[in-house]
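Reading through the structure tokens given below for one structure.
One protein chain is absent from this view; the other protein chains keep their places.
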Amino acid sequence: MAVEPDLKIELGKQGVFVTTVSEIYNWGRKNSVWPMQFGLACCAIEMIATTMARYDLARFGAEVFRPSPRQADLMIISGTITKKMAPQVVRLYNQMAEPKYVIAMGACAISGGPFKQGYNVLKGIDRYIPVDVHIPGCPPRPEALIHAFMTLQAKIDAQPLTGSERPRHLDAEAQGLFPIPEQSAHDLEPPVNRLVWPLPASSKPAENCG
Amino acid sequence: MATAFKSYRPPVMEPSEEGDELLEVAMGPHHPSTHGVFRMDVALDGERVVKLKPVFGYLHRNHEKIAETASYLAAMPYTDRLDYFCSLTNNWAYALAVEKLAGLEVPERAQYIRVITAELTRIQNHASAIGFLLQEMGASGTPLMYAFREREKILDLFEELTGSRMMCNYMRFGGCRVELPKGWLDKVKTVVDGLPQFIDETEALLTGNEILMARSQGVGVLKPDLAVNAGITGPMLRAAGVNYDIRKVDHYGIYDRFKFRVPLGDHGDIYDRYMIRVLEARESVEILKQALKDVPAGPIMDPKSKIRGFRPKVGEAYGRIEAPKGELGFYLISDGTGNPYRYRVRPPSLINLTVLEDMCLGQNVADVVLIFGSVDIVLGEVDR
Partner (left out) sequence: MKTAEEILAAIKLALPEAGVELVLNPSPSAQHSLRLDPAHAVAVASFLRDDAELALDYCSNATGVDWPSKEVTEKVKVTKVVDGADTAVEETVKRVEPGYLEAVYHLFSMKHAHREIAGPVVLRMRTINRTDQVELPSLTPVWRSAEFQEREIFDLFGIEFTGHPDLRRILMWDGFEDHPMRRDYVDPDDYEYEPTAHDEVLKRTAEHKAGVVA
């Protein structure tokens, strides 16, 4: 049962701090999201620039970029994922411990970007792993990455601890390990993971899309 | 066929003791120090490197194939994404190759703008390269922060000129895309006036630093004749002692009008490469000071060149410039239509990696990361 904001402020003036378990649990989680050092291509340079002195991402809680997936909470997929690299990306995602989040930064990570017609380009990482925030841009400005980070924080804040909307790490039956695609003679097998990227439910798609 | 000529192959190294097993380590593709998605299969004998095979292709984005189905102009934004630190020099290299193919002339003002943007790009690239090298050495970000602080000032200039910080897409065949904004040259002058102090600051912190000298002097030595035969270009070649700077050799653009020196190294080790980059940044500041003095008024595009419906005659051309990483060349074959028949990028980073194994053999595994960092590669260029 949440407390009304006005009452909270009044109590706060008296020196009494009132909260709910889910609020303080999510407050702790959202303010210490540690990204994994995972730069693939050009967007990685903008990600590095975001951590530098001008646009400092550390003030939002992303204090250290951990190289090891075991110690990281957030994977910022910055750059084009090629079919040669895709199995390693999924493997790294599997190695991260729950709760884990993914930001797809840049047009290439969302859908293949300017290189979409390439034979070696994976047309979006959300074919294999679930993505929480997508940032459009080529490359997105550092301010856009900060905005995405804040959006992720708002998303974490809104997650209830019980019920059907609860996050994966509190759900014993949720999918934990995602299948890693194999590199076959001409393409990746399977080309897409239908559980993560389902076909749209609408029965009548528009004329020129599939 | 008698192979009487000299062929430069890396030496075959044996493990130190009989019966010793080699430890095979895959460094990458996800690695904090490999400048991107790059993998090295290293065989170690204790700490010593016995074999090293680089594996790449993790960022192979099919740039050459896409350019065959795109028009000449549509391939220009893709060249930004080759060496993503230095998009303006990539643009110039491609524009130069197309101008050779089609016989276009570049007006004076555009030549000056090209030189100014290219030298600014070179300075921020060398500063970032030094920053990343020091980060891999363990300096944990401070030189990188200094470098990126200056880089932000230069990126602000690029954003005002071209509309984008990194992917500038500014050069066109026969000139530049858009006229300089009012007051831009004064802003460039302000930034350039502050650059010598930044380089002095960096040198005061780094050049005489004991840890830098101990870790980089004598490590990763590259001999000049191997460097020439392996096609190394850029600061790595000049650090090995070979005097070959394409700005002086090919006389492209208007570089002949500016007085600047080409620094050369004596030993070919990591310290020399670091010093060459610092000295080249200083020479770039000299070029900028001279170029900013007399930028003429005039058109920025060749009046003969067409933006849309550009169809060069049948033939081929190879154009190259001295990019900050080395010789960036474009080889274009035209079949008379609006799309290139063959579009090839000659990537300096890929060719510079040819000698990675030679430089790392016999060194400690901790130095492999440093040697690799001193080559200064960008995966967008290696894999295209």
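For clarity, chains are labelled A and B in written order, and residue numbers in each chain start from 1.
As a convention for this text, a contact is a pair of C-beta atoms (placed from the backbone, for glycine too) under 8 Å apart; a residue touches a chain by one contact, two chains touch by 3 or more.
From a predicted model like this one, the values you see are computed outputs, not experimental measurements.
S.K.: Give the labels of the shown chains that the missing chain contacts, considering the complete complex.
M.R.: Even though it is not drawn, that chain still touches A, B.
S.K.: Of B:41, B:64 or B:108, which sits in contact with the chain we cannot see?
M.R.: Hidden-chain contact among the options goes to B:64.
S.K.: Going by the contact rule already stated, which one of B:119, B:136 or B:327 would touch the omitted chain in the full complex?
M.R.: That would be B:327, which touches the missing chain.
S.K.: Thinking of the whole complex, not just what is shown, which of B:178, B:204 or B:314 touches the missing chain?
M.R.: Of these options, the touching residue for the absent chain is B:314.
S.K.: List the residues of chain B that touch the chain left out of this view.
M.R.: Against the left-out chain, chain B lists 1, 3, 5, 7-9, 56-57, 60, 62, 64-65, 100-103, 226, 228-233, 242-244, 248-250, 312-320, 327, 329, 331, 333-334, 341-342, 344, 346, 350-351, 353-355, 383.
S.K.: Which residues does chain A use to touch the chain missing from this display?
M.R.: Residues touching the hidden chain, for chain A, are 83-84, 117, 119-120, 123, 183-188, 191-192, 200, 205, 208-210.
Methods note: only the chains that are shown with their structure count from here on.
S.K.: Using Cα averages as centroids, what's the distance between chain A and chain B in whole Å?
M.R.: About 32 Å separates the centre of chain A from that of chain B.
S.K.: Show me the residue ranges of chain A that touch chain B in the complex, using the header's touch definition.
M.R.: Residues of chain A touching chain B: 37-42, 44-46, 48-49, 52-54, 67, 79-80, 82, 84-85, 88, 92, 114-115, 117-121, 138-139, 141.
S.K.: What part of chain B is in contact with chain A in the complex they form?
M.R.: 29-32, 36-37, 57-63, 65-66, 69, 77-78, 81, 84-85, 144-145, 148-149, 151-152, 165-167, 379-380, 383
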